[in-house]
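One protein chain omitted, others in place.
Right after this comes chain A.
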Amino acid sequence: MTATSPGPLRRDTGDRREDTHTARTALPTLLWIPAVGGFALIALPVFGLAWKADWIRLPELVTRPAALQALELSLRTAFVSTVLCVVLGGPLAVVLARGHLPGLRALRAVVLLPLVLPPVVGGLALLYLLGRAGLVGQYLETWFKIRIPFSTAAVVLAQTFVAMPFLVVSLEGALRMAGERYEEVAATLGARPWTVFWRVTVPLLFPGLGSGVVLAFARAMGEFGATIAFAGSLAGTTRTLPLEIYLQRESDVDAAVALSLLLVAVAALVVVLVRPRSAEGVR
């Protein structure tokens, strides 16, 4: 972790198998009971979903035009939201971790608000800011003829609103763990603030970036409450996969289950592909 640790001279990154000779300190047996309970609470519902699914009709159900349209919209908007999260949330994390401003703690509390707020409240808040009668929305409407609510842009904004704190928290954690001393050393070595930012701070962000991006993307893919409140449920423009699932649940339970499994598969794929090493506790 630190640059000083003597450590092994070559680290074999490919092999993550446990060394069978390691004598580990024993875990208290009692710990296993709540641990298994906790795992079951997360894993069993997914298993239940798979058990309930109509596997024969599944291919047909997930390839219906409405389903594909929703999936495509979800992937597209979640991608744009994630990019927005990185572009806006990255600098925000740096300011929160490294800035020397009064009131920074209050600022951080505001940034973390979407984590604790019901998403539907966030959606309403966005609506009253950017809606036709909203604080800013009315001027966008009259001056620029821009109407955001109930558009794909609204979906992206809603998703960014709920997903950004995940990225900010990950990146800020990585920066705090690395400490400010690397930047100080870089400065005494003659690097200007901009050089320090690009060549030292940004690389120090990388360990947190993987997990932050995965969390933000997954959160954006799963967004429901804020989207339905701010963007509505218009097929093709704002009806993302979670909204489609909710809609189908009323009429065709099998279709809803099939789409849910599709969402699970996409999430699993993202986690496996990006494999955020910091989220696995290794660097």
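A few notes on this one:
Criterion: contacts are C-beta pairs under 8 Å (C-beta built on N, C-alpha and C of every residue); 3 or more make two chains touch, one makes a residue touch a chain; residues count from 1.
In the analysis below, contacts and distances are computed from a predicted model.
One chain of the complex is hidden; its UniProt record names it "ABC transporter ATP-binding protein", one of "NAD-dependent formate dehydrogenase delta subunit", "Multicomponent K+:H+ antiporter subunit A", "ABC transporter ATP-binding protein" or "Chemotaxis phosphatase CheX".
Within the complete assembly, A:Pro203 is the residue of A:Gly99, A:Pro118 or A:Pro203 that touches the hidden chain. Contact with the chain that does not appear here is found for just one residue of A:Ala66, A:Ala187, A:Ala235 or A:Ala267, A:Ala187. In the full complex, the hidden chain is touched by chain A at residues 2-7, 9-11, 181-182, 184-193, 195-196, 199-200, 203-204, 206.
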